[in-house]
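As you look at this complex, bear in mind that one protein chain is not there, while each of the others sits in place.
Chain nomenclature is as follows: A and B, assigned in order of appearance, with residue numbering initiated at 1 for each chain independently.
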Amino acid sequence: MPEAQTHDKEHDHDRPWFLGHHWENPQQQFEAGKLGMWLFLATEVLLFGGLFVGYSVWRGNHPELFQFGSKYLNTAMGATNTVVLICSSLTMAWAVTAAQQNKQKLLKIMLTLTLAGAVTFLVIKYFEYTHKFNEGIYPGISFYQQPGEKSHYWDKSMVAFARPTWTIPVANVAPDLTMPMSEMSTVAAAATGPAGFNAAALETVEGGEALIHTPTPEEATHAIALEHADVDQPMHHLQDPLRPRDAHMFFNIYFMMTGLHGIHVLLGIFLMGWLLYRANKGHFSDKYFTPIDLGGLYWHVVDLIWIFLFPLFYLI
Amino acid sequence: MSIYGDSTKASSGTNYLTHTRGFLSWALTLDHKRIGVMYLVSVLTAFFFAGMAAMALRLELIAPGEWFLSQDNYNQMFTVHGALMVFLVLIPAVPAAMGNFVLPIMLGAKDVAFPRLNLFSYWLWVTGALFFVLALLTGGLDTGWTFYTPYSIEGDDHMSGAMGGVIPALTGAFVLGFSSIFTGLNFIVTIHRLRPPGMTWFRMPLFLWAIYATAIIQVMATPILGITLALLIVERAFGIGIFNPALGGDPVLYQHFFWFYSHPAVYIMILPGMGIISELISVHSHKHIFGYRFIAFSSVAIAIFGFLVWGHHMFTSGQSPLMNIMFSAITFSVSIPSAIKVFNWLATLYKGSISLNTPMLYALSFLFIFTIGGLTGLHLGTLATDIHLHDTYFVVAHFHYVMMGSAMIAMFGGLHHWWPKITGRMYNETLGRIACGLVFFGFNATFFTQFILGSKGMPRRYADYSAELMGAENFEIFHFWHFWSTIGSFVMALGFFLMLGYLVHSMFKGRQAPDNPWGGGSLEWQCSSPPPHDNFSEPPTVGDCYDYSMLEWDEKIQGYHRREEAATSGE
Partner (left out) sequence: MMTPASFISMLALAAGSPPMGPFGMPEQASTIAAEIDFVYQVITWVCIFFFVLIVFLIVVFVIKYSKPPGTKAEGTATHNTPLEVAWTVIPLILVIGIFYVGMKGYINMRNAPLGAYEINVIARQWSWQFNYPNGATISELKVPRGRDIKLIMSSQDVLHSLFIPSFRVKQDVVPGRLVTLWFNATHEGEYDLYCAEYCGQQHSTMLTKVLVLEEDEFARQIEEDRVFMDMLPPDRLYVAGPRLYARCKSCHSLDGSTMTGPTWKGLWEKTVSGETVFTDGTTLKDLIGEGKMFMNPEDYIMQSIANPQQKIVMNFTGAMPTFQGMLSPLEVMALTDFMKNLDKFDEKGVPKDPEDELQRVIDKAKEAEESSN
């Protein structure tokens, strides 16, 4: 733009300052910008699309993880965030209209409100995440514990990052020679499970002694259910006897999807700040509001993605 | 002076190369031509290094045993070769390098729609390349360019060679993906919104149709690669378990994600190459392209079908037989548009006036090589035979015939075709033909032998095939073909070095290029060589770009000019 400004000023007084040197007229530039933004948003949707496919595959294969995991999410906070985002979407749309009608003051107010909405969203998200971390729910392997284990989930020196090797039962257990082959493979299939994880393999051995004692599910259920019999709130996720194997997967997907969305909200904050800065400089008018319009489109899509994320994780 | 800037005549003013000077005037340029040239230089540099890695691989395989590279080095070398060639060379070579330079001029526009975004995607490319350098400095990687899980998420201390560079390399590929997305996005908008009056969709040169179809794939497929690589990075760094069977994840899901991008990516590589060939064959036969609409629509058809066939990379991966059958069926549908193109190119040659210039020799090489590459695709798309041929040298030969032999040969054809336009100089035609011949014969010697190796059952990515491993009988066969393959690769390398030599020489000592040395009808031949900063002083007149009836050979300038021009200027 500055280049066009200096380059063309002398010989063309009709050309507005914001018109790039390669455009015929503002209309063409605006339409191109809009098409470009829509394409970019399509890539954004596809980016999340990959995660949504991952979500569907996991939900299809392991519905129990989602049933278990979703009760550890704070629906109230999620709902608040949904409302905040919807409101900020509204103020954003209002800001676009304000720019189109050349109402400078309203434009600034609306942009500020949108910015405030985005910040509020992240603050609430921060509290949600912190709470999860305090409960020991992290993205990644460190979270991966079996019920009844001592809670040393974030103690790197003990188990964290010790990648378990997976074992195949037929190989590790000396084969029962009397068993017919067909049965052996069934046993193997059962023990391997659909996810192929052998719980025993997680036990990290140090000095020949098993570090983690894994009680039988019956033991754990009995002891802990008694303890929590009269408590209304969900018990600590690690002690929950209903905790399915691979429960970490739900939270991993949760953190990945909401995390990526959070990054987009963060980008939105920078975007709003930049728009506000330019609005303060008086760049926008009913003649030129492309950045406001495109920023608005971006913000609506970020909002829309959350509208999908919220029910998928918190509600169903 | 009009609002469009300087006059088009190079003689009367500066061109884009001399418009401004200094390093920053290049590094921060918004001129699509300069960005195109920067891409070209960068991509060719990457091609050099990736090619050197390939030579090291071939050298190791000329004899049995680990005589030149250790297994570990061999594995790292083929990973580097594959990753660099795919992410740094093939994907940006034609669209970003040639496309950036040619597209706006061909279209009759003054620049791409978003010049800043264009510059940004170039620097993203550089950032991505630096990440690959970082990957090599932090210990390298030996996962293969496909980063298959769970091998790619194993720890350093585990059963692996080099793993330190995996995360930098993944990050690099992630960044390069966004570079590719922004280039594609820019081109789509440019073609939609910056066509000058008279440039209707069906007057666009076929190269632009090909670039358009490519750009759609770039925009629609690359985000999936982005999220896949991001997941893999997080998987490796924190162990989130989505692709890790030890944590309940599914490695086959990774393959689906990966090939959902990486198969369409094959068309990102080959489609613009096909576009170049359409131009080359028509221009150098001085004859209207045959079946314009069929070629244009076949590009779009390939782009669309290309999204639906990724599963044919996974016939042996353990996906369900029903899916294999469906993917096989759809795969065959891609072969039809490719066949249409080949037949139309042949029909264009028929009764033409063929000039065997260097670019035309590349185009004919392309036809020969792509025919083999395409036809051997039938063996691999067919379920029964693919099971045997999958992951053998047959596959290696097939995709080199398509990527190296077709996409890169087309790229070099385009480079020679537009070289006079880019630099304003002519290269030595004789040396050009010799180099093309060396590359052609070297290429076929290198890779046709690999079809035979593959059908004999030689698996790919083997560092060694010595008799102790393979048995004496197989060793004899494998050694014979590997030996000749390596010899071929050296002939090919010789051709490329010769090319480098005369091209660099021409930049300084080459004859001044006429505006239209080949007799091309599209708009880039209407502006000077090299073009001025703003491409066109006034909106160019758009006609049928494949109509050569108005062009006449001028012995004096060793080039072509338009008949009406000659009449008015009275030269």
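Definition applied: contacts are C-beta pairs under 8 Å (C-beta built on N, C-alpha and C of every residue); 3 or more make two chains touch, one makes a residue touch a chain.
Predicted model only: the values in this text are computed from it and were never measured.
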Exercise for the section: Looking beyond the chains shown, say which of B:D31, B:D111, B:E235 or B:D250 touches the absent one. Expected result: B:D250
Handout entry: Chain not shown: contacting residue from B:S328, B:T358, B:T486 or B:S529
Key = B:S328
Exercise for the section: Looking beyond the chains shown, say which of B:Y16, B:F114, B:W209 or B:F290 touches the absent one. Expected result: B:F290
Practice task
Give the residue, chosen from B:T29, B:S121, B:T376 or B:S406, that touches the chain omitted from the document.
Solution key: B:T376
Practice task
Pick out the residues on subunit B that sit against the missing chain.
Solution key: 71-72, 75, 142, 144, 148, 150-151, 154, 157-161, 245-246, 249-252, 285-294, 316-318, 321, 324-325, 328-329, 332-333, 335-336, 339-340, 342-344, 346-347, 349-356, 364, 367-368, 371-372, 375-376, 378-379, 381-388, 390-392, 452, 455-457, 459-465, 469-471, 474, 519, 546, 548-549, 552-553, 560
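Keep in mind that, in the parts below, only the chains that are shown with their structure count from here on.
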Practice task
Just give me the whole-number Å value for how far the CA centre of subunit A lies from that of subunit B.
Solution key: 35
Handout entry: For the subunit B and subunit A complex, residues of the former touching the latter
Key = 1-3, 5, 30, 109-111, 113-115, 117, 154-155, 158, 181, 185-186, 188-189, 192-194, 219-220, 222-224, 226-228, 230-231, 234, 237-242, 245-250, 253, 257, 534
Problem - Of all residues in subunit A, those that touch subunit B in their complex - result: 3, 7-8, 11-12, 15, 20-22, 28, 31-32, 35-36, 39-40, 42-44, 46-51, 53-54, 57-58, 61-62, 138-142, 144, 161, 163-166, 195-197, 201, 245-246, 248-249, 252-253, 255-256, 260
